[in-house]
Every structure is written in structure tokens, then in C-alpha cells.
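Note that this complex is displayed minus one protein chain, with the remaining chains in position.
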Amino acid sequence: MDQASGSKAAGPGLALPPKLVKVSGVLLSLALTFLGLTAITFVISRVMPVDPVLAIVGDRASNEVYQQVYLQLGLDKPIYIQYLRYLEQLSRGDLGTSIMTTQPVIEDIKRFFPATLELATVATLLGIFVGVPMGVFAAVNQGRWPDHIVRVVALLGYSAPIFWLGLVSLLIFYANLGWVAGPGRLDVYYDGIVDPVTGVLTIDAAMAGEWDIFHNALSHLILPASILGTFALAYIARMTRSFMLDQLSQEYILTARVKGIPEFQVIWRHAFRNVLVQLITIIGLTYASLLEGSVLTETVFSWPGIGQYITNSLFNNDMNAVLGGTIVVGACFVGINMLSDLLYRLVDPRIR
Amino acid sequence: MTDSPLLRVEDLHVRYNTPTGIVNAVSGVSFELGREKLGIVGESGSGKSQTGRAILGLTATGGQVSARRLEFDGTDLLNADTRTMRRIRGGCISMIMQDPKYSLNPVMTIGAQIEEAFLVHRPSSKAEARQRTLDMLSAVKIRAPERVYRAYPHEVSGGMGQRVMIAMMMIPEPDIIIADEPTSALDVTVQLQVLAVLDDMLSDRGMGLIFISHDLNLVASFCDRILVMYGGKVVEECAATDLEQATHPYTRGLLNCLPSLDGKRDELPILRRDPSWLTDAGPVE
Partner (left out) sequence: MAEGMTLRGWLLAEVPNSKWQARAQRFYIGWLEFRRNPVAMIGLLIVLGLIFVAALAPWITFSDGLEPELSNRLQAPSAAHWFGTDQLGRDIFDRIIWGSRITLYIVGLVTIIVVPIGLVIGIIAGYLGGLVDSVLMRVTDIFLAFPRLILAMAFVAVLGPGLENAVLAIALTTWSPFARIARAEALTIRNSEFILAAQVQGVGTVGILTRHVTPLCLSSVIVRLTLDMAGIILTAAGLGFLGLGAQPPTPEWGAMISLGRQYLIDQWWVPTVPGIAILVVSLGFNLLGDGLRDVFDPKSGG
């Protein structure tokens, strides 16, 4: 006789063994990919033309010192032993020492990363809260002028070189209109007053009750976040539109209309609900790509984040710093992508 | 059919503009429907589904609907405003689609979807809506209504999904149901069950039915009257019992193609199409 198929509870169960298998599959994938990442950075570190020993001891050291450091770095061991040693160091969080700052790279990164996080997070939020409604609006009005406008804006948003967009926006909004503060995170005047608790200036200033500093930090943040956010917005709007169009052509939308439901409900309660799950993946992807996209934005706005750190280290041949930063950003990238993949599988009631 | 017709369709046209020219999906269809079962039979592209959508004002974008008259119970459907149409959809005229795999919202529970259909037309408390939904699920012969209420569409079988569909479309108590290929996606045994459920509900409530299908046999056995459509036009209109006396060559062709248990035939004939069927006017009303 007809019965609700399957012996599982109705609705999206979260604690089902098959799901657990899926989750561990994704985690395994993550581990393997990260391993591959380390392999690439390891290869790069061994292939680069800068002698790691000389970088530490300088070119006026004696042969003995050179030999000492050579052995210390384990450069005489076979390559796979070196790789394992490398992995072991990574697991301890040891990314080597920066030549520029003479600090452990991991400490440098801890100092610079929150700035990038701040930028990327605000930019992504902008992208979501402006981009998603834009995309829905365009899909609902497909073929009419709102659709065209949204498509053009989105197209321009991700066709424009982000660093150029940053420069032009500085020119207009800072130099000419004076609406926002200029490059940098904070006016020099305010530097060092607020204790870095989270490393995120706006939060720290708010927590300390220093509202002047908060406003200043905000006015420095808003332009680079908007520029980076434009890119996020363009992508999210476009994908949202695409997903919505796809859903709006499905049969169940016809069913909903047949039921006599107001169009507003059809769009949001039915079509958009089905898009939500896919949007999670998109937002994850966007956030991850903003982490690396901030490299260029940080350069333009002199924003002291990890992008600037890597770039400066590159020019100073500070390889430990470059590779350390690469690993960290790469790990975040991989991690976020995997996370959104996981989330997707857990939230969609159709994935068994 | 003694009372005045519920639905009046006169000279309905549905046209689409395509890059290769204008496509006439429906060209000059006319009929009336009372509290009876009317079947519309035709092959793909004959315009039968388009007719159903046009009645509900749900023709796809790009399509233009025109008619001399398109009326439900005195209300003009052609020029009605959005509010009127929303009231009529679901509340007066409803439609059952072919495949519950696609026609039900995959991320909403079945119970929620049926409740929604109810609450749109009869605003009431959540509790009442829930009770009505469960009652409706029982009425369509679903054994464990509580469980199905909480289930998602992909968790139920095809036959059950169609019964859910019937429940959902009947709960606001419309006067007419349009069933667009309601059993085409189902196994034969399940087809009969679903049709039985549909039949019961129709006669209990005294509703009108438009049954759209490509299956002539099925329509002939289930419906009271039959319209045969070809190329966007009605080529035959008769009572189901009079089907054997059909006159139009297309209908005769269809009848001849059907294998039957009585009588022996060496070869099953193939339907030969005459291009004149596309241009001739339909049967005289």
C-alpha cells in the first residue's frame, strides 16, 4: 500500500548515518586538498631562486655558520623527509621567520589578518544585502528595464578591474567630494589609542566607547569595503537572478499561482526558498574569493591586511612570509568552500 | 447538464511570437462546461494544455490570449483584474498538474503547502487549517495523514503525490477542476486508484471537470463529453458514449489505431495526417 517512503523521520534529519558519511567524505576531501596545497607551497619554497640559508645568515657569513644553518634547516635530508618536516612545522603553526620583521611569520599574519577579515566581511554583507534583492528584482521583471539595469550594473561590477575602480572611487569620493576618509585604516592622529582586542578596529573602538575613533575607522572602511563589495554584489546579483529565473520556470510555481497566492508570496515564499540553498554556496565562494581579491584593494587603499603583507614580502624576497601568507589564505579559501559545501548538503531536504 | 453552464469559452485564441513567425497554439476553440466531466483529447502541440492555462489566465509570458467570450459564472475572465483572478484561481477554478515530482514545492512540507491553499481563500486559524488539511488527506484515501502532513514531496510516491495534489486543489472548494494529464506520470494500476479518488470527490461536491489527456480510451471511459483537438482547433465534439460514431477523419484515425480486445486485426493502422485538418474550420456548433 502507499506509505510515505523510507523509514526515516519526515523532514530534514541532521543526525542520520548517511549524512555523517557525507560529512566525513567532505572533511577527507578538505584534508587532501589542503595537503595538496602544502605540497605546492613546499615545491615553490624549494624551487625558488633565493637561497634560504643565505636569507638567514646573510652573504657575509662564514662557511661554518653556513653549514650550521644548512644542517639546522634539514636541507641535507632527502626531499620527502624535508616535506614531512615541513608538514610537522605547519601543524605546530610554525611558518618560519620573516626576514623583514624578524618576527615569526605566524605572528605577523595574526596582526594583519583581522584587517582583511574586516574588509571581506563588510564587503560580503554588502554584496548579500544589496545583491540578492537586486537579483530577485531582475528575475521577476525579466526582459523589462529593471532587469536590464541590474544586468548592466552587475556586468560592469565584475568586468571592471577592482584596483582601478578603487583608484577612481578615491578620486571621486575622497579627493573631489570629500565624503570619505582616504587610504589607510585610521587617521594617524588616532593611531594606537585603542587596544587591539579583536584586531578589528571598528569593533575595538566601539567596545572601548571611543566613538570618534569608531567614526573615523568607519569612514576609512567604507570605501574599500564598497569597492570590494561591488565585486561581490555583481556576482551575487547575477547568480541570484540566474537561480530565480530557473526556479520561476518550474512547475511548482505554476501550482502556486493556480492556488491563487499573491505574487509576492509566490516569489519569496516559493521561488526564493528554493534558491536559498544554492545561495549559501555562492556566498561562501564569494567570501573566499574576496579574501584573495582584497590583495589588490589593500594595495590601493594602503589597507594593512594580509594582501599587503604578501605583496610587500614578495618585493622584499621574504619568501617565508610569502609562502606563509599563501598557505593561510589558501587554507581559508579551501576551508570556506568546503564549509559552504557542507552547509548546502545539510540544509537541503532533498539531499539524502 | 440542466443548469446554466459554469464556464463559457467562445473563439479562444492563444498566439505566441517566435523568431520564425507567429505560432497559433490555440485557434478558435469554443465550448461550454457545466457540472459534468469534459475530456479534451489531443496529441502534443494540439493546444489542449494551452487552453487550460488560458482559462486560468496563466499563459506563459509572450503568449497573447484573445476570445469573443471567456466567462466563469458570469465573470469575465479575459479582462479581469489581478484581484479577481486570484480569487477565482483556487477558489473557483483549480488545476491539477501532471507530475507531482515537479508540481509540488520541494522545500515545503506537504502539510504546509495544502494549508497555504486553504488559508489563501478561507482565512482562519492555524489549528483549523491544520485540521482541514488532515481531513482532506484522509478524504483522498491517504492512510497516515499525520505522517504525510509532515513529509516532503520527494518522500512520497507518485500516486500519493497526485492525491496530495488533488487534496491541495480541492481544499478551497472550487467549482471547476482542470486536470492536465493527471495520470500520465503514473503506473497503470496507480492511475485507476487516483482516478477513483478524483471521481469520488467530484461527485460528492458536484463539480465540473476538464480532463486533458492524450489517452482517448481513458477519457472516453472517465468523462461524459469529449472534445478532440488537433492543431489548436476542436475537430470533434461528442458525448463519450457516441465516440464510435465520430465523423472527423482524425478522430476516426485515432480510434482505428487503438488495439481492442474484440475482433481480430492483422495490422494496426497508422494515423495518416491530412494537412487540411489544420486549416479547416472546426465542427459546427
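We just call them A and B in the order they show up, numbering each chain from 1.
In the analysis below, a residue touches a chain if its C-beta (ideal position, glycine included) is under 8 Å from a C-beta of that chain, and two chains touch if they have at least 3 such contacts.
This is a predicted model, so every value here is computed, not measured.
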| item | value |
| --- | --- |
| Among A:32, A:54 or A:79, the residue in touch with the chain that has been omitted | A:32 |
| Hidden-chain contact residue, picked from the options A:200, A:217, A:280 or A:334 | A:334 |
| Selected from A:100, A:206, A:245 or A:343 as touching the chain missing from the view | A:245 |
| Among A:180, A:194, A:283 or A:296, residue touching the chain not depicted | A:296 |
| Contacts of subunit A with the absent chain, listed as residue ranges | 29, 32-33, 36-37, 39-41, 44, 47-49, 155-156, 158-165, 167-168, 170-171, 175, 238-239, 241-243, 245-246, 288-289, 291-293, 295-296, 299, 310-311, 314-315, 319, 322-323, 325-326, 329-330, 333-334, 337 |
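FYI, only the chains that are shown with their structure count from here on.
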| item | value |
| --- | --- |
| Whole-Å separation of chain centres (CA-atom averages), subunit A against subunit B | 51 |
| Residues of subunit A touching subunit B in the complex | 1-6, 10-12, 142-143, 250-252, 254-263, 270, 273-274, 276-277, 348-350 |
| Subunit A-facing residues of subunit B, complex | 56, 58, 61, 82, 86-91, 94-95, 97, 99, 102-109, 116-117, 120-121, 142-144, 147-148, 150-152, 154-157, 159-160, 165, 168-169, 172 |
